[in-house]
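Here the structure comes first, spelled out in structure tokens, and everything after it is commentary.
Of the protein chains in this complex, one is absent; all others appear in place.
Coming up: subunit A.
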Amino acid sequence: MRAPFQGRRRLVAVAGTAVLALVAALVAVVASSTDAPVRTQSQMVAGTAENGQPVTLDTSVYLPRTVPAPAILLAHGFGGSKDDLADAARSLARRGYVVLAYSARGFGRSGGLVHLDAPEYEVADASKLISYLATLPQVLRDAPGDPRVGVAGPSYGGALGLLTAGHDRRIDAVAADITWNDLSEALFPNAAGDQPGVFKKQWAGVLFAAAPGEQPGACGRFAPDLCAAYQRAAATGEADAEILALLRAASPAGVLDRITAPTLLTQGERDSLFSLGQADANARGIAAHGTPVKEIWRSGGHDRTTSAADLVPYVDDWFGPVLQGRGRLDTSFEVAVPGSGISADTGQTVARSLRADDGATSRRTNQVAVAGPPQTIYAPAGGSPAAVTTVPGLGALLTDAAALSGAAARPGSAASPGSAAPSGPAALTGLAGLAMIPGQVAAFASAPLPTGMLVGGSSTITLQVTARDTTDATLFASLVVVDPDGGVDLPNGLVAPIRLTGLRPGVPKSVTVTLPGVVAQIPAGHRLVVAVGTTDSAYHLPTSPRGYTIALDGASVRGDLAVATIDGRLAGSGLPWSWLVVGAAAMALLLPGALVAEVRRRRRRRAVADGLETVPVVIEGLVKEYGDGYRAVDGVSFRVESGQVVGLLGPNGAGKTTALRVLMGLIRPTAGTVRLFGELVEPGAPVLSKVGTLVEGPGLLPHLSGRDNLRLFWAATGRPPRDARLDAALEIAGLGPSIERRVGTYSQGMRQRLAIAQAMLGLPELLVLDEPTNGLDPPQIAEMREVLRRYATTGRTVVISSHLLAEVEQTCTHVVVMHKGLLVAAGPVEEIVGAGGTQLAVANPEEAQRILAAAGMTSHVMPAQRSLEEVFLKMIGADQ
């Protein structure tokens, strides 16, 4: 009976099952990790009443597996709703927080109007929600009515978090992402002073449009005062006192000194709305009063699409120590350096994290000399054409457009006509594209940098601006990187608008310009260029035509650019030594494993049976059962003495070859032993070196000549070349000149002869040949017979397996007959053939019988047993 799976098939089945199980486990782990049970419940919660009307806020609570737990109040960005926060909320709930996500007033299904994070409305709403959280039984409380709670959110929600933390002491931690410090600075930026600057009209428009109008009218759900102020600013591009007051009221800048909750500030590097400087200002303000603060400059920002879910790890890392009491608060300054690494996943460039101990003290500046003559640039009437560096609301489109158009500009291909710098050592000839319109840009370039440099933050430079015939100036400064081939890159796609007022036409004025805050790794050989342009489509531009002369400080051709940089280490996560150690340990484990195996092998081998040293072959009780239960050899025992030529006889499938394979140490017997010269045979037993074999056909290297086959085979034995008796072997092979041809071209007979010669290399004490006459012609068979007999007369021993009976009878002195794995007979040929007594051959049997009868002897006639064939057939006949 057979088991369902045996041997090799079992191995395959087990391996297959293991692989399937592994894949299934992987899938299960992945599936379960995204499907952990997070219960949610939606509820309308009362907010601050407005104009005497009650306002309700649309909230969702996400509950973790174990409660009570600390809570997180999650606020969305401008124009969004609580639905945008579902992924982040779920993810945070899985990390053990009760998450309350809600739609701010004026958004989603919440009531009320948008007051832009006004303390009386949005901030008061947040306080009400914190009180609501304190009533939930699932929320951990520090005191009655005071839940343990953190506030987190991007942009609009981030500022809300900061403002609420400034107004409500119950907040224990804040995580504010891509948000503002002073909204008036963000929307009216000025890189050259504290005066309200150039109106960021495109962003303002996008934001205004993001508060959708369920209510009729031009203002949608904006509060009327806010709407009116915006419309005035949008029309004139000027910031009046009223809008400045509104914007400042909505800014965390005024409450930073009251924030005591540890605060995380993440700011996007691709952000033309809220610059890195806004986060810096927040961090400075909060840290000034000893509150722990951490600043992270991350990839993305308002110019890239980012989802709130990306923030979860940051938020969790920050809130964990404060709210859940696990780990320590890490206040190091982290900066994502774009293009500083290549992803092994995707092959794309990625940002690596630069880590500095402290956000404030790690800032450095490098002085880089820039050069360029005074240059006159013009602003077109109507402000068009204008440079395009950002397209608010369209995410990634903009920077690639700028980069591509910049790259297309090669020296000589698009030299800017007109006002571009005349030829000089640092002349910039290649600026073109959407971001750089010829005639509108003055450029001051550095020499190629001798070493690489990290630009991190806002660099500064002092420029001299002369307005030709106006009293004010609107300019856009940027830091541009030019590679050695002239390719232009505008890091992070940012420009810094400059607004100067009170100028006197024709009189130069020195201004210190804060260039946009960018993070870029500048390779050696690249040049830094300070570019000053007259237009940018994202800003409100003067409509009258203008001309300005821009020069370096003091009208000199050389000036100093103070390049901001950060003193930190890249790849701050540390080197993953554990991976390498595991790998090395796995490899190192192979060594003792191999040693143990070797020692065990040697120990087994030593036993040499007494008195059998001179007996070439002793087989005792040999059994070989294959994996499928088939017994190829079933309890065979016989001996072969020195000097014998033994024929191993049996029909196909008798087990001859299996027995010989065990004898060669190729397969392990199921039971029983094979001893050669007293030594137990097992794989690699040294006694096998006394055996020459040809079993189941030749095994030759087809690409080598016959002679090389023999030579290399002997070389592989490692024995002295003179012991090989190569000449004798070549004579036996008898291949003539063919011995130099590739074995691949040989006939079957030639290969057989070569294989016999190979078996006889070194004239081994025991020669085992399986079907040696296969493929030989009669004269060769006769010769082979002679060779084998001669071989035995030297005291060596020959074992031949064959099913050619005549062959065995003529060649062998002894014979062993096997059938179906069993030993049928063993002994000298004469004995086997003559089994049953002596024979007397007579010419006339009848006459002889008569004579014998007369002499008183009984006799009977029987057929003469003349050949081994007859004996053999009789032996196995019963089963045939």
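Just so it is clear, a residue touches a chain if its C-beta (ideal position, glycine included) is under 8 Å from a C-beta of that chain, and two chains touch if they have at least 3 such contacts; residues count from 1.
Basically, contacts and distances are computed from a predicted model.
A.B. asks: What is the protein name, per UniProt, of the chain that does not appear here: "Glycosyltransferase 2-like domain-containing protein", "Sarcosine oxidase subunit gamma", "ABC transporter permease subunit" or "Thiosulfate-binding protein SoxY"?
C.D. replies: From the choices "Glycosyltransferase 2-like domain-containing protein", "Sarcosine oxidase subunit gamma", "ABC transporter permease subunit" or "Thiosulfate-binding protein SoxY", the unshown chain carries the UniProt name "ABC transporter permease subunit".
A.B. asks: Of A:A715, A:A806 or A:L873, which residue touches the hidden chain?
C.D. replies: With A:A715, A:A806 or A:L873 as choices, the missing chain is touched by A:A715.
A.B. asks: Identify the residue among A:A143, A:A235 or A:L590 that touches the chain left out of the display.
C.D. replies: The missing chain is touched by A:L590.
A.B. asks: Tell me which residue among A:P68, A:G193 or A:G339 touches the hidden chain in the full complex.
C.D. replies: A:G339
A.B. asks: If the hidden chain were put back, which of A:D117, A:E295 or A:D489 would touch it?
C.D. replies: If we include the chain that is not displayed, A:D489 is the one touching it.
A.B. asks: Among the options A:P137, A:G684 or A:P737, which residue touches the chain absent from this view?
C.D. replies: Of these options, the touching residue for the absent chain is A:G684.
A.B. asks: Kindly note down the residues of subunit A that lie in touch with the hidden chain.
C.D. replies: 26, 29-30, 33, 339-342, 344-345, 347-349, 352, 403-404, 406-408, 452, 483-484, 487, 489, 521-526, 570-571, 573-584, 586-587, 589-590, 593-594, 597-598, 601, 661, 664-668, 683-686, 688-691, 693, 695-704, 708, 712-713, 715-720, 723, 725, 728, 731-732, 734, 758, 762-765, 779, 782-783, 785-787, 789-791, 793-796, 810
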